[in-house]
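== subunit A ==
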Amino acid sequence: MAPILEIIGLSKHFGGLKAVSDFDLTLHEGDLQGLIGPNGAGKTTVFNLVTGVYPVTTGDIRFEGQSILGQEPWMINQRGIARTFQNIRLFPNLSVLDNVRVACHAHGGYSTLEAVARVGRYRAREREITERARNLLGVFNLLGRQDEVAKNLPYGEQRRVEIARALAANPKVLLLDEPAAGMNPSEVGALMDLIRFIREQFRLTILLIEHQMRVVMGICEQITVMDFGQVIARGKPEEIQNNPKVIEAYLGRGVSYRTAL
Partner candidate 1 sequence: MRTIRVLSVLVIIATLLPLAGCAGGGGSKTLKIGVIAPMTGDVKTFGESTRNGVQMAVEEWNANGGLLGKQIEIVLGDDKNDAAEATAAATKLIQQDKVKFIVGSVASKCSIPISDVANKNKVVMISPTSTNPKVTVADGVLKPFVFRACFIDPPQGAAMAKFATENLGIKTAAVFYDNGNDYVKGLAEFFKASFEARGGKVTVYEAYAQTDTDFTALLTKVMAEPPDMLYIPDYYNMVNLVNQQARAAGFKGILAGGDGWDSSDLDFQAADGGYFTNHYAADDPRAEVQNWVARYKAKYGTVPDALATLGYDAANLLLNAIKTANSEDPVKVKDALAATAGFPTVSGTISFDENHNPINKDVVILQVKEGKFVHVATLKPE
Partner candidate 2 sequence: MKWKVPSWGLLVILLAAGAVLQLAIHLEVINAYWALVVTYMCIAVISSLGLGIIYGFSGQFALGHAAFMGLGAYTAALITRYMGVAPWTFAIALVGGALLAGGVAWLVGLPILRLRSDYLGIATLGFGIIVRVLFENSDKVIPVTAGARGMTGIEQPDFVFLWAFLLLLGAIIVARNLRFSSPGRALLSIREDETAANLMGVDVVRYKTIAFVLGCSYAGLAGGLYAHTFLFLHPSNFDFIKSFDPLLIVVLGGLGSITGTVVAGTAWVAVLEGLRLVLPGEVLEWRYVIYPVLLIAMMLTRPQGLFGTSEAAILRPREAEAPAAPALATEVTADGTHP
């Protein structure tokens, strides 16, 4: 089967700093992979390169067999790669519903002129968008909050709105950047269930960055470990846990109990 997302020899230099060098990663349809590594290892930079936030220095990123280098973030999103953020970046003063509807925008299907004159496809499409957004909120159990302003939501709910918003664009690949950050163990448990669920429900391919080993080890099928911008290990969770390089650079000695955490 052809890979859905292929990252080949990717490098990114900021001035003299090599944030990512010669990074490879392949995602096949339906994969759920993890990307871990110490702070500053370049994990989020990889996400930013894939989603077009930063221009790539060298290397290639192929989505469904075609290079997406040089494309604007919104184009990449519309092609089918969506993401969430390490620090939540909702549209703080918009309602929860509008947050999600914004991401449906690309699929809005009517022009600004139709919107302004309230003619043509406006009414039908607007109803579709709203319905779609509400359905998504329903999945995330946020329907009751649809009219709240996003910034007033508690942290955990904001995380969920962010995922719902990412899904609104109908992506094929979802990149989650530390989705469990700031969650307590019971929330984390629910999140893991949620990630598994949306993968099935929306036929997603997921790549996630996470520090909480319980999440990574618990749901990822394959894990890539980065340090200083390079891949230092790759494999199944149990292989990673016992990899001496990973223990040295990232996990530390007392790994066993923390896995249970």
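Candidate entries met the following condition: all candidates are chains of the complex that A comes from, given by their letters.
One rule holds for everything that comes next: contacts are C-beta pairs under 8 Å (C-beta built on N, C-alpha and C of every residue); 3 or more make two chains touch, one makes a residue touch a chain; residues count from 1.
It should be emphasised that the depicted structure is a prediction, and the values quoted were computed from it without experimental measurement.
Every option in 1 or 2 comes from this complex, but the candidate touching subunit A is 2.
Partner candidate 2 is touched in their complex by these residues of subunit A: 51, 53, 72-74, 77-78, 82-83, 85, 89-94, 98, 101-106, 108, 110-112, 115-118, 122, 125-127, 129-131, 134-135, 137-141, 143-145, 154, 156-157, 160, 165-166, 168-169, 186-187, 190-191, 193-194, 197, 201.
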